[in-house]
Every structure is written in C-alpha cells, then in structure tokens.
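Below you'll find the structure, written out as structure tokens, and then a few comments.
One protein chain is absent from this view; the other protein chains keep their places.
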Amino acid sequence: MREIEYRDALNEAFDEELARDENVVLMGEEVAQYNGAYKVTRGLWDKWGDKRVVDTPISEAGFIGMGIGASMLGIRPVMELMFWSFHSVAFDQLVNNAACCRYMSGGLINVPIVMRGPANGGTNVGATHSHTPEGLFAAFPGLKVCSPATPADAKGMMKTAIRDNDPVYVMENTTLYGNKGDVPDPADGDFLIPLGKADIKREGSDVSLIAHGASILRCLEAAEILASEHNIDAEVVDLRSIRPLDQDAIIKSVKKTNRAVLVDESKPFCGVSAQIATLIQEYAFDYLDAPVKRVCTIDAPAIYSPHVEPDQLPNAKRIVAQVLTIA
Amino acid sequence: MREIEYRDALNEAFDEELARDENVVLMGEEVAQYNGAYKVTRGLWDKWGDKRVVDTPISEAGFIGMGIGASMLGIRPVMELMFWSFHSVAFDQLVNNAACCRYMSGGLINVPIVMRGPANGGTNVGATHSHTPEGLFAAFPGLKVCSPATPADAKGMMKTAIRDNDPVYVMENTTLYGNKGDVPDPADGDFLIPLGKADIKREGSDVSLIAHGASILRCLEAAEILASEHNIDAEVVDLRSIRPLDQDAIIKSVKKTNRAVLVDESKPFCGVSAQIATLIQEYAFDYLDAPVKRVCTIDAPAIYSPHVEPDQLPNAKRIVAQVLTIA
Amino acid sequence: MRGLFLSDLGQNAAAALVLRPLAEAAMSAPEKSFVMETANSPNHSPLNFAGSPINKTLSAEEKLETFRQMVRIRRFEQAALKNYQKDGTMGGFLHLYIGQESVAVGAASLMGDHDHMITAYRCHAHALAVGMNMNECMAELYGKATGCSKGKGGSMHFFAPDKNFWGGHGIVAGQTPLGLGLGYGLKYRGLEGCALCFLGDGAINQGAFHESLNIAALFGIPVVYVIENNGYSMGTSQKRSSAYKDCLAQRSEAYDMDWDVVNGEDFYEVRAKTHIAMERARKEHKPTILEVMTYRYYGHSVADANHKKYRSPEEIADYKKNHDPINLWRSKLIEEGVLTEESSKTIDTEAKLEATASTKFAEESPAPTIEDITNDVYWETDNNTEASQIGRHFFND
Partner (left out) sequence: MRGLFLSDLGQNAAAALVLRPLAEAAMSAPEKSFVMETANSPNHSPLNFAGSPINKTLSAEEKLETFRQMVRIRRFEQAALKNYQKDGTMGGFLHLYIGQESVAVGAASLMGDHDHMITAYRCHAHALAVGMNMNECMAELYGKATGCSKGKGGSMHFFAPDKNFWGGHGIVAGQTPLGLGLGYGLKYRGLEGCALCFLGDGAINQGAFHESLNIAALFGIPVVYVIENNGYSMGTSQKRSSAYKDCLAQRSEAYDMDWDVVNGEDFYEVRAKTHIAMERARKEHKPTILEVMTYRYYGHSVADANHKKYRSPEEIADYKKNHDPINLWRSKLIEEGVLTEESSKTIDTEAKLEATASTKFAEESPAPTIEDITNDVYWETDNNTEASQIGRHFFND
C-alpha cells in the first residue's frame, strides 16, 4: 500500500468525487486559487476550474446557507470552514437549516451537504480558534458527525460523507494533516469507509481507551507506556464516527475489559465523552469494575501559551495517570 | 407570602435591579414599548424610560455584541432573546466574546451581562423555536447557566444573575410564565438565590429524580403517581443552576436513594443529563443499584403537531415508566 | 411616512421614481420605454402598469385565476383564524397574511418551471399561490399526518418542492441564504430561472441577509429578494428598526445591486416590476431587491394582542377601505369587464366552501403517531439504506 499524507488522502477523496459526480462542488474561503489555507484542496481549482472549486467571501452564514439551498436542488456542496471554530458565525444555518429542513418538511427536502475543516487545539491559536464541536453538532438529530484519525479513514469517510444524502460534518485536524499512513491505491477500486463503524486501533484486554480524532494517537502512545511500564494491556477504540455511533463496539470492548477511560479533546461538560460514559454505564452496568473515567481538555477556554497548551489537552501522561486510578 | 406569577416575579427582579443600579439596562426585541413578547417586561419602559429599557432591531448578533462591549465599560445589560432558540444567529457573540474575553485578556476584562428568555418546547412552535440550550452553553467555561422552575427561584436567581460579574444565561420558560407561586414580599428585604445551589423540591428515599426547569413539574407529578400507584418514594432534586452545578446535592441524594432517573428536556445526545449521569457514575459508583436512566426529549427535531409534541417531551408517564425499569 | 404612503404612494415610492436608474438600465427595451413614459407622467399620480408587456399578455382567464387565488388565500386564512380561536386544537403561531395577498400571488403568477420561491413564517399565501391545496395546508395547521409537512412543520413551515416552493422558515432572515442557494443551484445547472426570496421589513437587519446580498452581487446569482414591507416587525415600525436613506430596497446600492420600490396594492405593478427583476435574474444572472409596500390587517400573529396599540385604528381602517389589494384588483377587473359582481361573488363563495371543506378534512384526518416523531430526520434511515443500518442514529434510552 501507498503511504500518503492525511491532507492528500482528503485531496484524493475530493478529486475522485468531483470526477464521479458533476453535482459535487467544493467551496469555502481560499479553497480555490490559494489551494486552501492548509493546502487540503491543493491543485483542485487548477484541475477542475471555477465552477467546481469556488472561493467565497468571509461570510460563513451566507455561503453555508447558500450551499444548503443549492443542495435542496440536488447540488452536493462540500464546504470548508477554514477552522471548524468559525461555526459560531454560521450556527443557525448549521443547526437549523441543515438539520431541520428535512424534518419540518415532513421528509420532502434533502440536504446532502458536507461541512468540513479542522477542529482541534494544539496549535496555539487561542480560545476562539480551538473549538472541538463534535459533540455540539452530534447533539442535533438530523446531523451526522465524524472525525477521522488516519489518512485512510480520512479518505474513506470523506467519500462516504459526500455520497450520503444527509448533512455530514467532518471534523479534520490541522495537527494530522501532515501525518502519513497507508491508503489503498485508487487503482484497486473505490475506497469507502462507512459512517457509524468504530475501528479497534489496538486490541487489549485490561482497559478500553475510547476516543476519536487526534486523541487516538494520544491513546496509542499511552497504551505503549501502559504496556511497557505498567503491564497494562489497553484496547484503543477509535469511534471515527460520532453520529451515527458504533455503540456495539464500545459496549463490546468494555464488556471485555471491564474498565473504560474516555479520551476526548472536548471540554468535559456535556462533551462527547459524557455521552459515551452515559451509554456505558447504562449498557454495561454490570460489567464495570470501576467508574468510567475521562481525560478531556482542561476546563477553560483554550490557552494560547505553547508552554502550557499541550498540558491542557489530553496527552499520554494524563491518560496514563487516569488509567492508573482505576487499574 | 404573596403568590405571584413567574413572569411578574421576573418583572419585579428587573424593577428592583433597575432601581438599585443605574448601570442596569434591559434590552431586546419588543421589550420596551410592546412590553415584551411574553409581557415579562410589562410596564418597565413606562416607568424607566428609553434609556433603561431599550427596543432593538432584529439583529441578535449586533445587539448582544453591543451589550457585551458595553459591559466591558461597566454597563450591566440584561438582554432578552425573544426565544433562546434565536441564540443560533448570535452564537459567536455568546460563546466567544462573552465567554472568552476575560480569559484571552488574562483577566483584565469583565463581561457582566445577563442573557435571558424562554428556552422550552411544548408550545407547538416547531423545530427552530424549541431549542433547550442549557447544556450547550454550560459546556463553555466562562459562562454560567441557570434555569428556574418556580416564581421564587426566577426572581431570586435573576437578581443574583444581574449582580454577578460574569456572563449568566438565564433560561426561562413560556409554559411557566403564567404559573403562580409564593415569592417573598420586597418589603421583607432583598430576595436572592445563589447560583450553584440545588433545591430538593420533594424529599424521598427510593429514587432520585434529577431535573431543572419545567421538567421539575413533570417530576413532581411523576412522584405523586409513583407514590400513590407504585409505592415508590421519589426525591425530586431541582438543579436550578446548571453551571455552577450543585454536584454535592446530586451525589448526596443518589447515595441516599441508590437510584437516579434524570429528566431533561434537552435531546439525549450530550445533553445536560449526559453530564449528570457521568458525574453520578463517577462519584457515586459504589452506591448505584442500577444504571442511571434518563428521560429526555425524543431524539428528533421538535415536532409541531400538538397531538404528539407532549409525548416527545419528558412527561409524567414517561418518567414513571423509566423509574419502573430500575425500581 | 406610512401616512404619506396612503395619500400619494409615499416617500419610498416617490424615491423609486427618482432613484431608479439601475433598474431602468437593466430593462429590456420595450419595458424600459414603457416605464420611462409613465414615470414622466405629471404630479406622480399612480402609475398605470396595465400596459406593461407582461400584463398585456395576461388573458382574461389568467386574470380571473389570480383574483381567485387572492380570494382563496384570504378565505383560507379567515377560516384558519376561526379554527384557531374555536378551541385549542390548533397550536403554535398563526401569522396571517391578510392584506398582502397581491404580493405572493403577483410573484407566483410569473413563475415558470425553473423559478423557485422561498419565504419566512408568514407563508400560507405563498403556499397556496404556487398551487398547494387547502386540504394539506389546513391539515398542517391542525398538526395532522395529512398535512403538507405531515404535521411536523406547522403554520410557519409549509413546503412543496414539487411546486418549486421551499418554505416557510421561522428564523428571521434565515431563509435568505437558502434563497441565494436556490439561485446558485439554477445557475450551476445551467437552467434559465430565478429564485424569489421573500422577507419582511424587519428581517433586513439580520446579518445573514447582508452576507447573502454581497454574494448574490459578487457571484451574479439569479435571485430576487422581495422585501414585503408591511411597515412593522411585530410592534416595531420601520423607522424604529432600520436606518436608511430613502427606502429599504436602496440598501442594495451598497452592493452595486439593482432595486425598485413597488406599490403592493396595485397587482399590475407588482407583476410588472417583479417580472423585470426576474428577467434580470434569468437572463443576466443579476440579483435585485424589490421593496413592496403592503400592509397586514391583523396582528403580527394571532397572539399579538397589541396590534391596535402600535398602529392606530384609523390607519388599519384606511388600509382596509382604500388600499385593499383584493378590492382594488376586483374593481380593476370589473372595470376591464373581466369580472362581474356576480362572478366575483361566485369565486368568493367557492373559496369559502373550499376553506370549510379543508377544515373538515383537517379535523377528520389522523394525527401523527409517536413513532412518526423519529421519521423524516435522516434520508438514510427513512429509506432504510445500508448506511442507515450501521451505527446508532437515535439515542432514546
């Protein structure tokens, strides 16, 4: 298999879907002529031109709403938020028009849009630019949310998202864009990963580390330390998709290990991890040997300081420490 | 004690705080000359005039941001969202500027605003007008959120919110505005209820029903049915304030009853109830005789139909049924 | 200012006469000369738009049909109001359009296969005007499974994609980027058509509308924004909600966009000017703002008990008596010999009967069930696709 970067895996997904379906159109700020603020759409404007790859003004509510309206006529806009953090200026379009039009019309309207962009901390860009709104959007029925951790997942889930007939919000990660990983060659056929399917990124028997996005990499680091220094064999469950959610995989893993630590870059209050903890205590109540524990971003707006931000986020050290409280 | 309506209790709170502090200013759509869409600000413009009670255009981002800016200079705006649902068009101001300015300035700036208005379903106004964003906002450190269920709580917490030096988001309820209840006479002194203090609205020993806002009334109904028909003695814990949260009261009640059913008008995914369930399983793990169960709004956008909406929301029937699964 | 409007088309309309260069420049040659003539007619007496080409093409039957639509809309809403007040079975809001009928009907009468319409919560008229039937609309108000939105949308959320009608939207101005998107979709697909996006005079101060205007002008999107200026947003008069120079439509100049002001009580004028804007969109991919001066007789919604406080009873009475678009259209059609007093009565009686029948239909229709609550959330789960089988989509305990 080829090793390619996460950003290139996404780029390939766009390129293939642009070729497959003439209704697919990429839009967002600087996605065309500038090649994307993070170069995720590199080369696509050159190749596909003005109609298929569109630069927008800094008007998130305007262009996202426009994409939603166009999607009702069968266009499939794949819209970039330069940072997912900028959801705040387009929230109405994202949670009302995208999530509710189908419902309010009694199913007469479809909104096959994809919203995408990076949603992560860790790059010292401060409180307004470091939101991780997976749980925030997954809370709205009508929306789907996923968060790929590897290049292969990024490509496979992005392609699935574009073909999905409901709004799918894909949360990428600036700290992952440069990561390399195996991605099947397009010559070997269409590569799709379904939404709603978790992936066991590491098998283990003593404790389940459940996470998504970049936190998966922190879990894998922590699992190595737990294995080598504490003789604890951790399983790492990558949710990949937040909604739909692979509850079966979560419960199965916890029933095996009897212990769970949830790792989640959201803030702790009502974060994704709160939802997962609630499900585990409900569906694996009799299997739990200890409370479900969480490692979240420390509960404050994102700090700028590069000296401290790494400690505000979930990291291997904090995960190991939390595992040891229940191991 | 006097019995007055929830809306009049709020009105009294505004009137007293307008009198106490000349920096307090009420603003919002139709709050002045129209007396408020729900008559909560009735008579205040007549009494206090254009400077203290201000009608705004339909520009939530604009006037809320304006209030935040003014609050940095020491003004204390008490701003109405005609429905809390309209948060979606002002989200950036609500979660970035209000919640993060203090932090990003290293504590140099205070944002002593109050945001208020009704946040509830149950009046057949459909998906876009029935959001219940308590958990959504409590998720942002820097914000405080409360949700009074009775006239006394409404008055006491509103007055506290106005005096608080941080942003406080008060979630009222159109279905409660007309409810009457005892509220201390102003002649007997300043009546304040602190944020962060739960209230046991009914003592019981068999199961803890934990809720806030209008769901408290549903819990009290359910408790009566549980007592009379099932011989189950339910305790009803009114959180009142979502952040700060009276975790001690929650844990104390569960340690006594060993069972908890959380009643929450939010949607189930990442709702307030998910956060409470997470805390209970962590802090009362060894005391739980059964999983924590939840009664939330059925997981779909709010349905319009008056024939069905009452069943989409938590109600006594659904609460009783859920209690019986673990009793 | 509203007072002025009563007597001589008002400041906004006067402004339109003076400040219309962009609109004129964009007109096709015959339309242009037509308007130029009338605009020069002495002392600003009401213009006669009957001679506008798009109105000249109207057959007698077509004229009757527009009249019938306006009457049906009014009778439907009067029935809805009665039903609403009868008992508590109808829920939520009820925003009546009564007094504004010429606007939706005038615009809808111009729509071809590739023209689309979208509006706010005051949407009954637009729904009926595009051809939705009273039964599905009344049943929706009743929250019945036979309603156009299966009882899920209610009064504010009527939809008929098969009739190019995209709602019915409750968040003020939230529909304005969607309207832009409809135009974008048309242009993307190479179809010659336009999007008609309605909003209120209070809605123009929402950020989403302004973002839409900039994109519409910048990208050349075939969209016509129609401000239905009924003078008030809830209890707030135009003057108390908006800063502007001569009129609201003129805000389009900030984006180098065309605009016009329309006297909504004149059905011919609504059609003539809307047609010009639609053609500009269809043929030149250029957006327009139209500001239609109109009036609602009832309160903001049925819950608006104040509406006789923020507007004088005289003002309301004057509109009903002297500016009612249905009355004026009826007079015009009678004058033209297209309609008689008698046929007018027949149309009215039929409309009343139809409304009564729709009430019966609604009352007798089944309500949605609890199971229905979680339908129509996801296309995938509704259609039971393979994708919908993977993972948990709903989180009810």
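Per-chain numbering from 1; labels A, B and C assigned in written order.
Throughout what follows, a residue touches a chain if its C-beta (ideal position, glycine included) is under 8 Å from a C-beta of that chain, and two chains touch if they have at least 3 such contacts.
The structure displayed is predicted, hence computed values, not measured ones.
Which displayed chains make contact with the chain that has been left out?
A, B, C
Please identify which residue in A:7, A:102 or A:129 touches the non-displayed chain.
The one listed residue touching the chain not shown is A:129.
Which residue, C:78, C:133 or C:214, contacts the hidden chain when the whole complex is considered?
Per the contact definition at the top, the residue touching the missing chain is C:214.
So which bits of subunit B touch the chain we can't see?
25, 51, 56-57, 59-75, 92-93, 96-97, 101-110, 112, 141-142, 144, 160, 164-166, 194-197, 241, 243-247, 275, 282
Determine and list the subunit C residues touching the chain excluded from the picture.
On the side of subunit C, residues 205-211, 213-214, 217-218, 240-245, 250-251, 253-257 touch the unshown chain.
For subunit A, which residues reach the chain that was dropped from this view?
Counting over the whole complex, subunit A touches the hidden chain at residues 29-30, 33-35, 37, 55, 57-59, 61-62, 85-86, 88-89, 123-129, 267-269, 293-296, 298-301, 303-309, 311-312, 322.
Assume only the chains that are shown with their structure count from here on.
Quick one: point me to the chain whose Cα centre is farthest from that of subunit A.
C
Roughly how many whole angstrom separate the Cα centroids of subunit A and subunit C?
40
Can you check how far apart subunit B and subunit C are, centre to centre, with Cα atoms defining each centre and the answer in Å?
Result: the chain centres lie 37 Å from each other.
Would you mind listing the residues of subunit B that make contact with two or more other chains?
Counting only residues that touch two or more other chains, subunit B contributes 88-89, 126-128, 267, 269, 293-294, 299-301, 303-304.
What parts of subunit C, by residue number, touch at least two of the other chains?
Touching at least two other chains: 149, 151-153, 157, 169, 171, 174, 207-208, 374, 376-377, 394-395, 397.
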